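Missing here: one protein chain of the complex. Every other protein chain is in place.
Here is chain A:
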Amino acid sequence: MMEEVKDASSFLSVQVHNIKVTEVLQDGDSLTFIIVSQKLSGTGEFHVDRTYEDFEWLQQHLFSQEDVPGIQGVIFPPLPARLQVNPSSKALKHLGFLGLGEWQPYCKALEAFLRQVAAHSVLSKNRAVEIFLTSSDPPGRQKVKKNIFNRLSQAVEEMRKEGHKDVDDFFQTKRDHNFLLTGYTKMASEKFLDVVLTEQKIAVACGHFSTALHLCVEQGENPEKQDFSQVCVKLSEVFNSIKKSMTSTAMNDMNSLGLGLDLETRYQEAEKEMLFRRTCKLVELQNATKNADKAKPVKKAVMEEAKKATETEFRQICEVAKKEIIQLESKHVETLKQALVQWCEKQLLTAKESAEVYSQHLQTFKRMQ
């Protein structure tokens, strides 16, 4: 996680690296998130409650900063998809890891989003961020003017541009690499989700077995049956332990590597969108150049103006994009490293705890012989 506290502090009055989404409150079908951030000066906290619409409001403000030069070159921190109270299976699939657990992974993802926005040198300057984090009133629900760029739903004609050959080797390489990486990361994330879901199924089956074993035990039994009843009781305990172990394993998977892969996937897609915007601007520039060259003397001056403007925009976008890409790459390594280390440490701990518990069960059974 990039921490540009120095830059951000001039625009935000909160500490960036410990913004927390602490709770989710449910009211019927709507969800409200409690966001807590630490004041920069002095002690104290800001507590605000926000709905998903408020997050969208924030995002729209960030998208629509036309006056910021090269804004289209920014890789926008990805906002997770909307979380529904009773999600359809399709929606659940779309959410992936964020739909698991009891909303904790989702809150973590929202948290990551806010931290990334607050830490971004360009984005944190937007007033909307400060208002979002500190204002006790809900940020205005008024419609923001239509943002320049939508998320992935691009018109079919636009898609052609995606493959448009670049004029710059650096960017062509980045585009190709991003294409590969996005695919692989998404697949890894999906396959890992399958693993976690199966682990949960195993935990449930172990729970069933544990319960069913209890039904084998009868009260007031003949002495010759007591021995077997004891076996059933103890085996039931064993499987309860196995269930707990599996549940922990699945939780660890979810909260560390699962979240990490999810964030990576969405960031790769955000980078893809930025590169696409730049490509579109490139096409626009090349068209403007062509038009200026071909223009009749009457229109020539106007065309040249348009071409110059586009040229400037393109240059600014490229500058910002380059910086953003380099930053993202180091962030990417850092994210995955943290995810992997955290995952490994948690799993190691769970494995050791389970081994200890199983060992005790084994001793119990050996003593029963």
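In this text, contacts are C-beta pairs under 8 Å (C-beta built on N, C-alpha and C of every residue); 3 or more make two chains touch, one makes a residue touch a chain; residues count from 1.
FYI, contacts and distances are computed from a predicted model.
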Quiz item: Quick one: the chain not pictured, UniProt calls it what, "Sorting nexin-2", "TATA-box binding protein", "WD repeat-containing protein 34" or "Acyl-CoA dehydrogenase family, member 9"?
Solution: "Sorting nexin-2"
Quiz prompt | Hidden partner chain, touching residue among A:H94, A:R160 or A:K201 | solution = A:K201
Quiz item: Which residue from A:R82, A:K125, A:K161 or A:H177 sits in contact with the chain not drawn here?
Solution: A:H177
Quiz item: Just one of A:L25, A:L40 or A:L340 touches the chain that is missing; which is it?
Solution: A:L340
Self-check item: Residue among A:I19, A:L83 or A:V238 touching the omitted chain
Solution: A:V238
Quiz item: Which chain A residues touch the hidden chain?
Solution: 177, 180-181, 184-185, 187-188, 191-192, 194-195, 198-199, 201-202, 205-206, 208-209, 212-213, 215-216, 224-225, 227-228, 231, 234-235, 238, 242, 329, 333, 336-337, 340-341, 343-345, 347-348, 351-352, 354-355, 358-359, 361-362, 365-366, 368-369
